[in-house]
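For reference, the structure discussed in these notes is given below.
Just one protein chain is left out here, and the rest sit where they should.
Now for chain A:
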Amino acid sequence: MEEVDVEPAVTNIPAASDGKHLGFAWGPGDILVYETLYKASGSGCSFIHEVRKDEDIYSPNLRKLFNESHHIFVGLQTIREDLPSKNKKPQFVSISKNYRSVIRACMEELQQVAEVATQYGNQVSILLAIELIWNLCEVLFIDAAPAGSLLLHLLDWVRLHKADVDEKAAEVLQSESPAEHHDYWDVVVSYVLQGRLEEARQMLVKQATLHPAARKMYKLMDTLLSKMPFYNPGGTQTLTEFDVKWRHWHGEVNRCLQDNSFASNQHLEIICKIIVGDEDTLLEHKELLSTWYHFLVTRLLFSHPTVKPTELHYYAQSCMTMFLDARSVPEPLDNILLAAFEFDIHQVIKECSIALNNWWFVAHLTDLLDHCKLLQSHNLHFGSNLREFLLLEYASGLFTHHSLWQLAVDYFDNCPEFGRVYLGLQIEHIPLDTERKALKVLRICEQRQMSEQVRSICKIMAMRALRNNRLGSALSWSIRAKDAAFATLISERFLQDYCTRGTFSDLDLIDNLGPAMLLSDRLTFLGKYREFHKLYGEKRFSEAAKLLLSLMTAKIAPRSFWMTLLTDALPLLEQKEVGHRAHDNMDKKRVLSSLKTSFELLLMQLSSTSSKC
């Protein structure tokens, strides 16, 4: 497999071209470029240019393509591996058809837009080409039609991509006198070239009625056309039997030609020559065939309908050579189709990768071919690497888009070797514009046990909240990040706030900390201290006192807070509660005396150190 060498594309930047350097900086989806001079100074034209690689993901028209193909992709990955290939082929063909119908739908939508805005015309023609290639790949690789069916499939393929025949036919039929329309014979010949003999016959009837004198000739042609054998894959006839029958018919047509049966009518003569497979006649109708692959299929239809897949490339090459002028250079599309006819899957993929800017097509097609186990004929390792390589490229491209990145996640999930690390790396860079978006990103990381990414995202959000003085938000993010140090810091801030203002902010959050309280000592203290305030407020003084006592003795109270705690203890010490039960009072007495002791102890400690609230 030879390396395809292409000259790199040059993008022009509106900047000086002489005597200056171009500086650059990588961004998430683009690269910034600016004029500069390394290791020098001097005035510069200080413009910074944002250069982007892929326009497609921003195209609203293609959004549907990306979304729906994502759906198909995910479905494809779930097909069970253990089923024998034989059973899976119809499924794969169906999936291939699904992809193609998505392309077609997108193309049709675009076509309507293209009528208004010409820049979309490009996209339409490229989608058309892609569908053409995919269809051929489906016929040759996925469906892998054997001799007999192969030609029928190819015929369908050509018919599908040459719709102008029907347009012209409609025009002719709608006219006053179809048989006299100037395009009439073009339509008839086009039908014949596409093997649509039934329709050709119906058209010819119209001509026959106009020329009763030549009735016998038209009858003969009609007979020949109606008797042309077409292979029936579902039938009982074997390929050999069909071949015999076809040769017999072919001989009959030839005899008519030799007999000059149609000599008096040049049109019928031409048709006769076509159906006998005369190459020169076929080539005289390049205009109607319009492509070398149409010529190929027509030629095979009328000269070798039992063509085997392995024989295709020989005919393809020769047809292309015959059809194209000596001067014309094959275009990339031609090379891709030729590679397909040669059953060189890797070459097809390679050529498509080069010709197309976006990885959508090659990524999805290669993935499907890999599932059909078609990429492993070369080398096992190689095959799966290629698939993953392309999927990673495609998904990475999606990742730079503000909403399509979510589709990319599924693609990474299905890349066993590098998917996870690529996802982990790129998901961190998603801008966390809103809490909602941050939570979305977090959920994805949490589902995949990407703990470092979870921690990092939460930390970033916590830091952002803290710098904007949104303490509650900062605290909840720190808790989610399981960042004890940061939680401590924020708890300190809360406590400082309380000192200055006398009230707590974000009561809801602190009241409902639950087990998260245990993340850091300071946080525990904060939670418990708030609890103390609640108890006090509810006049449950003995419980409040007990709590206060435990806060002091457990040593989780920060030094800076002791003064405040003592101040809080004072009213408790003076509290004269209406006695309920003696037991309660005893309890309370004990608590209060312990409080007093702690109070004294703390006072002593306070006097030996200086502390401020």
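Throughout what follows, contacts are C-beta pairs under 8 Å (C-beta built on N, C-alpha and C of every residue); 3 or more make two chains touch, one makes a residue touch a chain; residues count from 1.
As a working rule, contacts and distances are computed from a predicted model.
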Choices "SEH1-like (S. cerevisiae)", "Ribonuclease P/MRP protein subunit POP5", "Protein YIPF" or "Superoxide dismutase" - which one is the UniProt name of the chain not shown: "SEH1-like (S. cerevisiae)"
Sole residue of A:His248, A:Lys373, A:His429 or A:Lys539 that reaches the chain not shown, by the stated touch rule: A:His429
Residue in contact with the excluded chain [from A:Ser69, A:Gln207, A:Thr306 or A:Asn358]: A:Asn358
Footprint left on chain A by the chain that the document does not show: 3, 8-53, 55-56, 59, 107, 111, 114, 118-119, 121-130, 132, 161-164, 167, 286-292, 324-325, 328, 330-334, 354-358, 360-361, 385-386, 389-390, 392-393, 396, 418, 420-422, 425-426, 428-432, 452, 456, 459-460, 463-464, 467-469, 489
